[in-house]
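To keep things clear, I will list the structure first and then write my remarks on it.
Every protein chain but one is kept in place in this view of the complex.
The chains carry the letters A, B and C, assigned in the order they are written, with residues numbered from 1 in each.
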Amino acid sequence: MKHPLHTLRAGLIGTGFIGPVHIEALKRLGVQVTAVCGSTASARACADKWGIPEVYGDYDYKAMYASPNVDVVHITSPNKAHVEQSLDALAAGKHVVCEKPLGMTSKETAKVVASAAKKGAPVFSVNYVCRFIPAILQMRAMVARGDLGRIIHVQGHFFQDWLLKETDYNWRVLASEGGKLRAIGDIGTHWIDAVSFILGAKADRIFAHMETFHKTRRRPKGEVQTFAKIDPKTMVPYKVDTEDFGSVLLRFGKAGHGFADGVHANASVSQVSAGWKCSMAIGVYGTEASARWTLDDANTIVVGRRDEPNQILQRGTPGFSEDIAGFTDYPGGHAEGFNDAHKMQYRAVYQHIASGRKTEPLFATAADGHHEVRLCEAVLESSRKKTWVSI
Amino acid sequence: MKHPLHTLRAGLIGTGFIGPVHIEALKRLGVQVTAVCGSTASARACADKWGIPEVYGDYDYKAMYASPNVDVVHITSPNKAHVEQSLDALAAGKHVVCEKPLGMTSKETAKVVASAAKKGAPVFSVNYVCRFIPAILQMRAMVARGDLGRIIHVQGHFFQDWLLKETDYNWRVLASEGGKLRAIGDIGTHWIDAVSFILGAKADRIFAHMETFHKTRRRPKGEVQTFAKIDPKTMVPYKVDTEDFGSVLLRFGKAGHGFADGVHANASVSQVSAGWKCSMAIGVYGTEASARWTLDDANTIVVGRRDEPNQILQRGTPGFSEDIAGFTDYPGGHAEGFNDAHKMQYRAVYQHIASGRKTEPLFATAADGHHEVRLCEAVLESSRKKTWVSI
Amino acid sequence: MKHPLHTLRAGLIGTGFIGPVHIEALKRLGVQVTAVCGSTASARACADKWGIPEVYGDYDYKAMYASPNVDVVHITSPNKAHVEQSLDALAAGKHVVCEKPLGMTSKETAKVVASAAKKGAPVFSVNYVCRFIPAILQMRAMVARGDLGRIIHVQGHFFQDWLLKETDYNWRVLASEGGKLRAIGDIGTHWIDAVSFILGAKADRIFAHMETFHKTRRRPKGEVQTFAKIDPKTMVPYKVDTEDFGSVLLRFGKAGHGFADGVHANASVSQVSAGWKCSMAIGVYGTEASARWTLDDANTIVVGRRDEPNQILQRGTPGFSEDIAGFTDYPGGHAEGFNDAHKMQYRAVYQHIASGRKTEPLFATAADGHHEVRLCEAVLESSRKKTWVSI
Partner (left out) sequence: MKHPLHTLRAGLIGTGFIGPVHIEALKRLGVQVTAVCGSTASARACADKWGIPEVYGDYDYKAMYASPNVDVVHITSPNKAHVEQSLDALAAGKHVVCEKPLGMTSKETAKVVASAAKKGAPVFSVNYVCRFIPAILQMRAMVARGDLGRIIHVQGHFFQDWLLKETDYNWRVLASEGGKLRAIGDIGTHWIDAVSFILGAKADRIFAHMETFHKTRRRPKGEVQTFAKIDPKTMVPYKVDTEDFGSVLLRFGKAGHGFADGVHANASVSQVSAGWKCSMAIGVYGTEASARWTLDDANTIVVGRRDEPNQILQRGTPGFSEDIAGFTDYPGGHAEGFNDAHKMQYRAVYQHIASGRKTEPLFATAADGHHEVRLCEAVLESSRKKTWVSI
C-alpha cells in the first residue's frame, strides 16, 4: 500500500527562486511532482532536472489545471497572478498551496475566501512558512498550554538588506507588481502571521509608521530574478512607491485558550538594514516566562524566567519534541533549515488532504491570507492617517 | 604635583544601591570622597567603610553643601528630591552630578537649566551613564565620521523583569515618588538618551503606546531598597498609576554632522519581561553599514555590511580604541562592566571641571536632563491622545 | 535533454536513521532512486513512501547489485557490513557512496582501496559529510589561498550526550559491531577528516588518551535504532569495550599549497557531554588570521584578526560564496542544515560520475576512508602505549 502522501500529485506554477524550493520539499515527502508550468524554457529545464513528466510552457497554467494527473497546485508566480490562479484552481477542483501574499487587495482575496469556503471545495493554503519552523510551532504550544502564563507583550523585528542600495532592484519595489506595501507586505507579514499563529489570536488594531528612504531608485530595463545581481550601467531612475522600512504596533484580539487576550506587539521591519540578510526575531513575554527566538538560530528557543535560570530549548530534545511531533525529522544537533520548514508545511497540507481534512489545519488558510492583506491595508491607512486603525 | 582629579573632592547624597557605585568609581579615579549624607546610620556605615571624613546624617544635605571640603556633589537621592538638591547645590557653588531623572516635571527641571546656564555657574551633569559605555562612545564616533553613511533608522529595546510579579514593589512604581512614567522614565530614557548621544541629534516627535498590565499590585507597608526582597505576607493592594511597558516611536531632528537627520527610531521598553534583567539593545542602520550593540555583550559592536562580511569590533582593539581614547582603561579581552562605565562618566565630568571646561562635555548636561523630562511628558501625552506629539 | 544527474539511478542498502536522509537528498538533486534493500518490511515501507520501484528484502543486496537500473549504490548498513558490500559493488560495476567508517580494520579497508584503484573501476566515495557543509568548504578555500597565512595550530571538539547514561545503548557501543573505537571512531573521525580536508594535509602522527567512564553498561536484549528510546527494565549488564571520550593530539603532514605544513591539532571527543547533542567546533589559527566555526551555527565562520576587527562570514553573502559556488543553493539568511550538506555531498559525487571524473573529487575517497581507519588504529595504539604513534 502506497504511503498516503505518495498518492498525491503536485503541479507547480513558477520556476523562479522559490519554485524549486517547493519541488525539493515535496520530493523529500514522497509527493509526486507531476507537472510544472512557467516560461517554456525554464519549465522544460525544471522538468529535466527533477524528472517531472508534464510540462506546461508559455505560462499556460490553465492547461495544467486540466491535467488529470495533478491533485494539488503550487502557485509560486508573481504576486499579482495569485488570486486569478487560485480561483481557477479551486474551480478546477485542485487543492492549492499559494505563495504569500494571497493577493494584491482584500477585495480580490475575499473572493478566494468565498470560493474556498464553498461546500466541497478543495483544501486551500497560503505559504506562511514560518509557522512550520519547529520553534514557532513549539512557542505556539507553550502559549496554548499556559507555560508562559498570560501573555503581556510581544516584540521583534524582521530585517533584510537586499534593497539597501538605490540600485538594488526587484519587481517587489513596484507597487503595481508586488503590492502597495513592500517591506511590511513581503516580510513583515511573515512576522505578523507567525506571531498570530503563536498567540492563537488575530490582530485587530494597528498603528504603523512607514518610510521610503530612497525616494528615487534606479532599475534595469528588463526583468530580473529575486536575489540576482544587476549591472548598474543599464539602469534608469524611477520613483519608489513602496516603503523601505516601518514600525508596526499591533493589538491582538482574544485567543481561544485565554492566555493571550489583547496582547500588544511591536515589530520593526526593514529591507535596508546593512549586513542582515534575514534577521527575524520574536520575543513573547508572559507572566510566567518569556520565549525568545531568532531565525539566525532557528533550532532553539530561549525561555526566560524571573526566579529560575533561563533555559535553552533545542529542537529534537526533551521539552521540545512532544509538542511538535510530526513536524521535525532530525534529532537534536542535526540542524533543520529553510528547506525543512517548507517540507513540514507541505506535510501539514498534504496530510490534511490525505486524511480528508481530519488533521488540524495548522497551515495558513485562505481566511488567514485574506486577513494579512486586510492588515496590510490597515497599515497603509494608519501610516497615512497617523492614527490607530481597526481591522 | 597632584593629579588634577585627585585635587577634586566629592560629597555624596544617598547611600542606597547606586551611591556606593559612585563612591567606588570615584575612588578608582583618585578623586577624594570627603563627605557623605543620608540617614544617620547608613551615612555613618558608608563613611566607616570607605574612610570618608565628613558625615552628614538626617539627610542634612544643606550642611554638607556648606562644607569647604566638597567641590562636587553627587545626588543619588530619590527622584523627587533631585531638583531642590540640584538648585541648592548650584546656589552653593558646587558642581553637580545628579542621578537621572533630573526631576519630576519639565517645569521644575527648567529651573535647573536656567540656574546651570548662569554665567559662572558650576558644572552640572546628569547621570545618563550609558553614554560612557565605550561601545556607545564608539558608535557615536562612527556616526559622526560617516562610517555608517546616512542613518536610516534605529531600533532596539530595554527589557527588565524586576517588576514582573504583582508583588514586586519599589518606590518607582508610584507616580508620586518616581514620576508619572516608570518603565519608560526609568530605563526607556537611558535608551533614548544613548541613541540621541549616538546620533548627535535630539528627538523632536514622539508616538507612544503604554500599558499597565498589573492594574493593581500589592506592596509592603514600609520603605524598601531597590533590588531588595520583600515578604508577600506584609503586603497591601494599591492601584498602579505607572506603566509596566510601552512602545515608543521617535523622530530625531538634525545632527550637526549631517549624517543623521530626521531619523526614525523604535524602542520597546518593559519592566515585566521574564528572564531579562537588563536586556538593552540598540541597532543603528545606515546607508553604508549598521551597528548593533547589546548591554549583555557590552564590550563589542557588530557592524553589518551589505557587500562585505560583517565585523565584530572589540573594545580595546584596533578600530575601536582611537575614537574613545581616555574612556577605556583595559586591553581587549579584559571586560569592563557596570562600575567601569560610571568611572568613565565621572572621569569626563571631573576632567571637564579640572580643565576649566576645556574638554568637550560628553556627559549629559542640565539641558539634556531637562529634554528627557520633556520627552517623558510627550510620551504621556501621545499615549493618551494616541497621536504623534512634538517636543 | 535530461539533466545529467537525473540520468543517474541510485540504489540504497539500509533503511535506518541515515538511509532516508540519503534518499531525500538524492531526490532534491533530481537523482532517480530506483532501488532499496533492507529488511523486507522496512524496505517495502521505504519504497511505498518515496515511490521507489525496486525493492530487495531480506537484506539481499546482491540481488540489487544485479539490477540494470542501479548506477550508484548507497551503503548505509551497519559498520561491519561496509567492506564486503563495497567490494561486491565495485565488482558489480556500481559506483559507491559508503557510509563511514569504510570498515572495521585497515587490513580489510586496504582491499577496498586496491579494488577502487583498479583501472576502469567505478567511482567510490565515503560519506564524510562535514566536508560539504559550505563553511568547511570555505575554510578549506581560505587556507589554500593563504588568507589565514601559515597555519599554526588547530583546536576543537566534537561532543554528544546520547550515550551519557549507563542505560543508553546502541550497537556502536560494542566493539564487535561498531569497531574498537566508538566516540573517536564515530564522531572524532568526522572532526579529523574535516580538519584534514580544510588543511589539505593528512595526519601523520597521533597521541591519544581515551577513557571508558561507564565500564559496565546495561542494554536491552533485542536490537534498537540509532536515537531510539529504550525501556530500562528490559536491560542486562555488559562490559563496555569502547571509549566514552578521549583527547587526540595530531600532527598533520605537508599540504600541497605550502600554507599548512606540520600543523598541530588538538581535538576533544566525547559522547558523554550532558546537554550537547552535536557540539562540533573547529578553530584554525594562522599567522594572518584565524577561522572559527561551530556546527551549532553552521552557516557562519568567525574570522579573527590581530590588528583589524574580527569578521563574521555568512554563507550566501560576499566573501563566502565564490569559493563554494555550486555547493550552496540558498541565499544568506536562509539556513542550510543537515540534509543540505548531504545534498551537496551527493551532488559532488554524482557530478564527478556524470562528468566522467572531470570534476575535483572533493568527497572522501576509498583512500581517505582507509586513512581514517588506520588513524583509529593509531589512536588505539597510542592510548595503550601512552606515546606518540606514526601513521
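Everything below uses one rule, namely that a contact is a pair of C-beta atoms (placed from the backbone, for glycine too) under 8 Å apart; a residue touches a chain by one contact, two chains touch by 3 or more.
Keep in mind that what you see is a predicted model, and the values were worked out from it rather than measured.
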Omitted chain's touching partners, listed by label: A, B, C
Touch with the omitted chain, as defined above, among C:24, C:71, C:99 or C:161: C:161
Touch criterion as defined above, residue of C:17, C:171 or C:388 at the omitted chain: C:388
Chain B residues that touch the omitted chain in the full complex: 1-3, 5-6, 17, 21, 24, 27-28, 30, 32, 45, 48-51, 160, 227, 276-279, 295-298, 314, 316-317, 330-340
Missing-chain contacts mapped onto chain C: 148, 152-153, 155, 157, 159, 161, 164-165, 207, 209, 211, 213, 244-245, 247, 249, 264, 266, 268, 270, 272-276, 283, 285-290, 302-306, 310, 386-388
Touch residues of chain A, complete complex, unshown partner: 302-303, 307-314, 317-320
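Operating definition for what follows: only the chains that are shown with their structure count from here on.
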Chain centre separation in whole Å, for chain C relative to chain B (CA means): 54
Gap in Å, rounded to a whole number, between the CA centres of chain B and chain A: 41
Intercentroid distance (Cα basis), chain C paired with chain A, Å: 34
Overlap residues in chain A, where contacts from two or more other chains coincide: 276
